[in-house]
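Every protein chain of the complex appears in place save one, which is left out.
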Amino acid sequence: MIINGPNVKRVLTTCVYCGTGCNFYFHVIDGKIVGVSPVESHPVSQGKLCIKGWKAHEFVQRSDRLKRPLIRRDGSFVEVDWTEALDYVANKFKEIKEEYGPSALGCLSSAKCTNEENYLMQKFARAVFKTNNVDHCARLCHASTVAGLTASFGSGAMTNSINEMLDSKAILVTGSNTTEQHPIIGGKIMEAKKNGAKLIVVEPRKIHLTSFADAHLRQKSGTDVPWLNSFMHVIFEEGLEDKEFIEKHLEPEPFEAMKKLVTSSRYSPENTEKITSIPAEELRKAAIMFAKNRPGAIVYSMGITQHIQGTDNVKSCANLQMILGNMGVHGGGVDPLRGQQNVQGACDVGALSNVFSGYQRVTDPAARRKMADAWGVGFEEFNDEVGLTVVEMIHAAGEGKVKGLYIMGENPMVSDPDLNHVEEALKKPFLVVQDIFMTPTAELADVVLPAASFAETDGTFTSTQRTVCKIRKAIEPLADSRPDWWIIGQIAERLGYKGCTYTHPSEILDEINRTTPIYGGITWDRIDSEEFPFGIAWPCPDEGHPGTLFLHKGGSFSRGKGKCHVCEYVPPAEEPDEEYPFRMTTGRVNPHWHTRSMTGRSPTLEREAPYAYIEINPEDAKKLGVRSNWMVRVASRRGEIVLRARVSDIVPPGTVFIPWHYQEAPANRLTIAALDPDAKIPDLKVCAVKIEVA
Amino acid sequence: MMTEAYVLDKNRLGDLVEVLKVRGEVIAPTNTGIDILYMPVSSVSEIDLSKIPLDSPKEYVFPITETMMEVEGGEITPVLESWDRVLFGLRPCDVAAFRCMLRFFEDYADEKIPDPYFIEKMKKLTVVAYNCPEPKEHCFCAAMGTGPVAESGFDLALSDLGGYYLVEVGSVKGEEILGGLPLPKASQKDISEKEAVARRCSEKMKPGFAVQGIEDVIEQSIDAVAENHGGRCIVCGGCNFFCPTCTCYNVTDTIEGELVRRERYWDSCMLQGFTWLAGMGPERATLASRMKQRLMHKLSYTKEHYDAYSCTGCGRCSQVCPSYIFMEDMIRDILGGV
Partner (left out) sequence: MKRNEYIPYMATIKEISEQTSDIKSFVLEFDDPELRERWTFKPGQFVEVSAFGHGEVPISIASSPTRKGEIELVIRNSGSVTAAFHEMKAGDKVGLRGPYGNWWPFEETKGKKVTIVAGGIGLAAVTNILRYMLDNPSDYENVQLLYGARDQDLLVFTSEYEKWRQMGADVHITCDRRAGDWSGNVGMVTCFFNDTPSPELEKVEIPEDATLIVCGPPIMIHFCCLDLLKAGFKPENIYVSLEGHMKCGVGKCGHCNVGHKYVCKDGPVFTYAEKLALEG
């Protein structure tokens, strides 16, 4: 929807920040984006935006955008034209492939890029590099969701929709600082509470949402399986489970095995209190409250997923909702809040090391045959093994096994765990970084390719509620930057493959429609039509289908029957000890987005939170002799940073919190790269640190 | 201060639009198929007055981003963009809000140094108001004394009386415009009908309060109200960005090669980083304190200074708030009644 006036243009598009999927209008005057205004009739955002949305234009036309391709020569970057850069990149990749084989190459795709671009990147990795070493930052955030919910339900995405929360009778929010991270959704949760829903927050910190909670359980970070199992323990004890639902819709043997485990004395609230530090009585009350107020929804995010036991945490949430019969009903469900605005989409279109688009497995010959036909590639040319994931790829680069890395729109130098190791690793391979700003990752590159931002290209994003919605080009790409989809095509062509060359993103979506059953009917024209002006939610198998707002309707799961899992508690990889006595957890603040490459360049957003800081409980601060605004040195076994102290009782004694956005004091220098065995997601939420005055 | 009133057949609205086009770029509510937005129009067929839009026309006199000056080679060049514009279909709440902004920008201590950026745009603006026949969910202009009919601040005002419009003249410019479009005079019956429509519209508005005198009682309950409602704020700034009387702004310099551009852009006092005063303590660090400042400013301080509240009951802040904080609820709670 582009509304043209003589001087002023309004362009309807989807926000680039979080997974809520709000829409807004860019106000464009003479090729300059001067501001943003909300969209009154959007079904989810309904005329509302958070501060990042209102100021989503601030970073777009900054003068420090990457303008021209850069090649590193004699230690510094030299501007070159596109032909030279693309030829050089293609030749280097070719050399590496010929000498070391396809497994020495890897691609990091981007949850900030469009579905079309992510589809292209995984097509490129598989058809051109001939490797499954393609992954993206979902690995760091919701990989455990995809693994856990696929195993439990057959579908690894948010089961219900955002607006349903207003009708839930109970909402259990855990590991999600919703009013700061998904503010529009947080607002709806507060409204649901105001309208009588019970709000239970299980969260170590006293986040904003806890001021409205009927119950706030403060568990130690990394002890989620125990309290989730205890919830179920109480529910079975009180006879509050939905027996009819269990009998009709859950696989009986796994259910019995899980019930046996959670009802054992090991997982009684009195016993788990010793692990979680949640008082038994409080836990009982909360569990009963949640069970007695249905339909109830579980809303969760990083606090559940970013653990060594992330997949088990997710499976336990699924267990809980299945025994309560909260699945497949309006207002119920398991609602993981996807972070990036298109991390759902990037997963959906296969930018993952183990699946093609639509979660069709690379190990499945039928899937490989399908893609071979669609892509015009020989069936034997496909790699049939699961590839390396994000953290594994970086480690492999460090060990010299991956010799060429193509990174698009990702910033592992701030986002990955154990940054000292990441830095060492990234210095070794031939590194191509494609981005819009010179990030710390781009600074290590051999070649930097300037990409167009979300305001400068057409495409689609998929929000956390599985809704595929358009973004629309508002201005021409800045200087000599080009859309990511064009760049990938150009490199592919030079490596002998024309299948990544398109003239417009709509052609790529056409191909996605043909190869991806869940996106079958989500076509370029339909998601912009009078009937569906704001997109369509998958699954949508064909063009007659209206899309699916909530999954597993009536208890009929995507996989048939729901599967419960037995989850035993596994402690975090690293817990406090005498030398490193504090439990450090990481998280975010409202005005900043992830590695802050965009929000840090937005004056209004940067002004809101310009300094890195660490939250320290007053009791701990007193013992350390530290006051607010003093600089402190925080160290773990992997590295150290210096930043300001903020003494606050938001954190409980023994726990400290650092927002991880700040490249000047990146929390990830301290975090540990211990991975969940299933999902390969790192334990970003728990590690041990020591603190002293700087 | 009504001088004359006329009647205009509805199917002759296009004639009025043609006459207005002579006066400048016509901005009117346009139905885009998705929302109604204030956009430039070139013909009456693009205009949609059927629903009150959320969209704020404020940006046409106080732009979201505005270049103030450019500096190059040691030379400073002021940049003051303004051209003749007609804002057509401005609702009474916005008409009153524009007057609030004008009062504010014209005022500077004792010396009356007006803000030229705003003043010039207002000088070149023709206002054709449209009195609302129907309110929206959060409207409370009647309670604020600013609607549903505009009493002043416009050049022409239209009221929908069924098959025709009542056209009231509010200024010499308005009279001149109608000079190019002779219309039959309105009768007393027409005026009464307009008043009846306004009454029906007022009755449909929900608030159940009248704001007069709030400045005398606000201090008693403001802390509790600010705490109670403000506690849910998620710091988006939307209430201020879209409020038609809010004029707070921030200024930045950007460098483009040899050129330095200084711009001002919409800011919000509800944002944490907005006010920083050394030694004022952590007061404005809390959500409640910022909500208190916002409410006191709109309902007390400006009343004291300009004898007019800087809330005109348009309801946009309520619509735009992700936390469902409603201005009309806060005012009602301050007044202590329901």
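Should a chain be cited, it is by its letter among A and B, assigned in written order, with residues numbered from 1 in that chain.
Here is the rule we use: a residue touches a chain if its C-beta (ideal position, glycine included) is under 8 Å from a C-beta of that chain, and two chains touch if they have at least 3 such contacts.
Predicted, not measured: the structure shown is a model, and the values here were computed from it.
*Asks:* I'd like to know which visible chains would be in contact with the absent chain if the whole complex were considered.
*Replies:* Checking the complete complex, the chain left out touches B.
*Asks:* Among the options B:D35, B:E59 or B:D267, which residue touches the chain absent from this view?
*Replies:* B:D267
*Asks:* Among B:L13, B:M69, B:I191 or B:A308, which residue is in touch with the absent chain?
*Replies:* B:M69
*Asks:* Since one chain has been left out of the picture, which residues of subunit B touch it in the full complex?
*Replies:* 68-69, 71, 74, 76, 78, 80, 104-105, 108-109, 113-117, 247-255, 260, 262, 264, 267, 269, 274-281, 283, 293, 296-297, 300-301, 304-305
Following the convention adopted for this analysis, only the chains that are shown with their structure count from here on.
*Asks:* In their shared complex, at which residues does subunit A touch subunit B?
*Replies:* By the definition above, subunit A touches subunit B via 1, 3, 5-8, 10, 12, 25, 27, 34-41, 47-51, 53-54, 62-63, 179-180, 183-184, 186-188, 190-191, 194, 208, 211-212, 530, 533, 590-591, 603-604, 607-610.
*Asks:* Over in the complex, which subunit B residues touch subunit A? Could you list them?
*Replies:* Touch list, subunit B to subunit A: 25, 30, 32-37, 39-40, 53-56, 59, 63-65, 231-232, 234-238, 241-242, 250, 252, 254-256, 265-267, 271-273, 319-324.
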